[in-house]
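One protein chain omitted, others in place.
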């Protein structure tokens, strides 16, 4: 990045699909400690105590698990226009919608793998109702003291047939920057981590070994301390939530992680730690096949399910069409 | 901020003056766990394990304690030129110097209160020597496992006759944004917190109640966990280091803090926690006189010395001249 | 202690009196994360998730705040008989009662300062109802994931006219051992810490500067990590609970502490850390007046209220009678 022209401000929210809306809601509200901030049709909107917007999670009842869309907020109206112009110049098929509860009109399109994205600028600043008003005025909402107590949505990890293709798309069309990647011995990119701000990443693509388009690997919520992740594990244990992997520390990005399956069938990560990237000229860190074979930071080998399981981000036929029609 | 045009990338380093260079060096190396990365004349350069540049602390032997200068790195050469143009247009008296060890030519000037700033772009990426090479390639240097183990320089707090005047200067000349402030009943700004990136602040001015120009309140180094701050307190206790205040949580910015006096006489903070600011249209949080009177987050009253003691950032006569001549 | 004859097994429970039973119950259940395990007349019984007996707190509606009684469980029936014999031989006025919910008949008496004690052996092992059944069978109850999540009752701190007199009583009549004490320059014992097992203390007496008999200073509940105490402070902050002092580390016993006032007016400590005493021939650590003047471990001075405020452990007239009649 030679100039500070990043038009995206931050990852704003994710729409998660669940065939078990009540159980999923219980997971996010009671075990993750999120609050409901709205309800429209088949969707419930939830938020972490540190989210400044109305919601970071839109939980939509659906026949299948998966993700509906991910949304980024831009730095300004002009930034939004610039991104749309870039997308249209590249022949991406986008359209406007009226936006979810809590934000204005959004421009929606698919990435090369078929995952649905939205960009918007107009956003409602969250005003906590009296019972959720925080003690400190620099915090959007009261800390819940319930469950894991997640602060905010942290990142999304999509599966993709070709992470490299999607990486180029996010760099060129959205102005994001690559911070770390896995490059296999044959030159293929097995994983890419991108950021649009000083977080070291908020979007990841890893290879879909099942050769299916448009699937979700996981979404992640942030807690302040590594100890909070350990405490979350204690809480999940008591509630029969399957923990797929962790708590442990990733070698890539050094995120301290715990992966669970929410009752609707989506993989959810509770994460902490990692680091910020201050360098304006940060060079992407490239991990080789051999380096990846070493396992996670402290030596734990990744469980097999981690490389295979995912949930569709949109119904399969739609994804296939999207991939074809792009 | 209506556009993403922030020319400053991040706070880069601080030059700290000490009349007890050996004892100060021992404090930063053994108790904070920093590494020496260079030595020139009367200055020793030090770094936290997460600093990507060569040094974040230049420790200079001097007759008195205080700060020599603070330095910001810009996003690009163009960004540096834009800031210089703005400073010169505003009649600020600046000049180039050849830069410290580890970075290129710097443009130096004073803020309204007389503290010396430097801006530069060219910077040497730190390459760890073999004995400090990290196990994970996305980390600049081995984690020391010694003392507090600070990750990086976090922020600087200057004292100033008029924090508001300096706040305007940083907003207008440097493109920084105000995130929080204390506004007294008479309208005076008793404290201002500014940021140039998604950290919630990296520069603070609070009122100098002694009516002295150009003094330093403290500089702060970051550790990853609140528990690391508690552990640092245990270590300082064992080494007879005076802890002025903390560990506790600030109401403003919610930083988890511990203030100590390094042997040379400068106040040093070990901090953790706080939060990032993702909103591109973040509105500054304004704290009133009454709100400040409540004490810190969990109720601790601030000790008297905290409001009075400081160290000169430059020799007094020079500061007075600078303030006058600006 | 020349032999391993300690007849008391552990501090079992405390009866706390409150003029605001509903608000107090809310504090212990929602903010400390305790569970209700019974209700009889004006008393509600509560427990931490790690308490193996039915209850560690009996909360009794009363006209005034204070403590009703503290109870120790003995190692065996024989140990209970030995203690009663010792008490009776010393002329202490004791009597049997039928016991609280969850334990058998108790022998009750007063210490020299007038605080009511109970000793018993027969105790009901807690069986968690289905909704509170733990995931791991070596834990009495599910970890609540709510509020501070206290594990168990940790210790009691009584105020007394003469801590030394009460120390001798506990050593000689109850077989407890002194582990630390404050001895003033005039030889008076300003504070004594006693234990009946490998915890470094579970009973403390400190001087009542108001010269009132039979008062409570505080009772303390244990959490596993220092970070849990910090998190508890965040939760108390959000609920308007007054935090009198902390989080900080005591010099004496090194307990990491936070003192709050529960709504009924009793001082409650959330604590962690400290250490176990393994030495069978441990020598009491004696703190001088000068050493105490240094403040807490990391230098914080104790707030004035800490030395003055307390709550009666029994109605005053009763306490005075008890003190006189013993």
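By written order: A, B and C. Residues from 1 in each chain.
Here is the rule we go by: a residue touches a chain if its C-beta (ideal position, glycine included) is under 8 Å from a C-beta of that chain, and two chains touch if they have at least 3 such contacts.
Here the structure is a predicted model, which means the values were calculated and not measured.
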Contacting the left-out chain in the complete assembly, out of C:29, C:47 or C:73: C:73
Options C:120, C:205, C:236 or C:287, residue touching the unrepresented chain: C:287
With the missing chain put back, one of B:20, B:77, B:146 or B:307 would touch it. Which one? B:146
Which residue among C:10, C:64, C:133 or C:309 touches the omitted chain? C:10
With the missing chain put back, which residues of subunit C would touch it? List them for me. 1-7, 9-10, 50, 52-53, 73-76, 78-79, 125, 135-139, 151-152, 180, 197-199, 224-227, 251-254, 273, 275-276, 278-280, 282-283, 285, 287, 291, 297
What subunit B residues would touch the chain not displayed? 31, 134-136, 142-143, 145-147, 225, 227-228, 231, 234-235, 237-238, 240
Using the document's contact rule, name the residues of subunit A that touch the chain not shown here. 225-227, 230, 233-234, 236-237, 242-244, 246-249, 256, 258, 297-300
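As a working rule, only the chains that are shown with their structure count from here on.
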What are the two chains with the top count of C-beta contact pairs? A-B
Starting from the mean Cα coordinates of subunit A and subunit B, work out the distance between those two points in Å. 32
Where subunit A and subunit C are represented by their mean Cα positions, the distance between them in whole Å: 47
Distance in whole angstrom between the CA centres of subunit B and subunit C is 45
So which bits of subunit B are touching at least two other chains? 225-227, 297
